[in-house]
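Below are the structure tokens for one structure; questions will follow.
All protein chains but one are shown in place.
Right, chain A next:
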């Protein structure tokens, strides 16, 4: 399968002509059109439909070049200041039951603590009934003394 020396098209068998010049250079032509243009000494780079021209002016190449360039984000295992990588990994790989159990425990603990505190406060209040009364700041200061007239 040859390529036309002028236009760059493929020449299938039994098509076109071959020309051997005096200096022994061989030229293949697809048809009489290309052959004629060649002998008129036309420059294929200036003939708009030839492969040479299209390459030079970069026609129709954009379709081939636009491949999809996917950049894959690389995952890194990084430790954070405060917790080491193993701690993070352990946390991540905890099983859900363990986690929920831990959570339930924490909840229980918190509830208990709150209960205890409430009980404590109640006991304190029972001891000092007034100590815990809420006064506003103004009340604590006392009423402003009335200004008495000292002179007339």
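We adopt the following convention: a contact is a pair of C-beta atoms (placed from the backbone, for glycine too) under 8 Å apart; a residue touches a chain by one contact, two chains touch by 3 or more; residues count from 1.
Going forward, contacts and distances are computed from a predicted model.
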Of the options "Sodium/potassium-transporting ATPase subunit beta", "54S ribosomal protein L38, mitochondrial", "Ran-binding protein 9-like" or "COQ5 protein", which is the UniProt protein name for the chain that has been left out of view?
"54S ribosomal protein L38, mitochondrial"
In the whole complex, not just what's shown, which of A:24, A:40, A:93 or A:151 touches the removed chain?
A:24
Touch assignment to the omitted chain, from A:14, A:40 or A:77, lands on A:14
Could I get the residues of chain A that touch the absent chain, sorted low to high?
13-22, 24
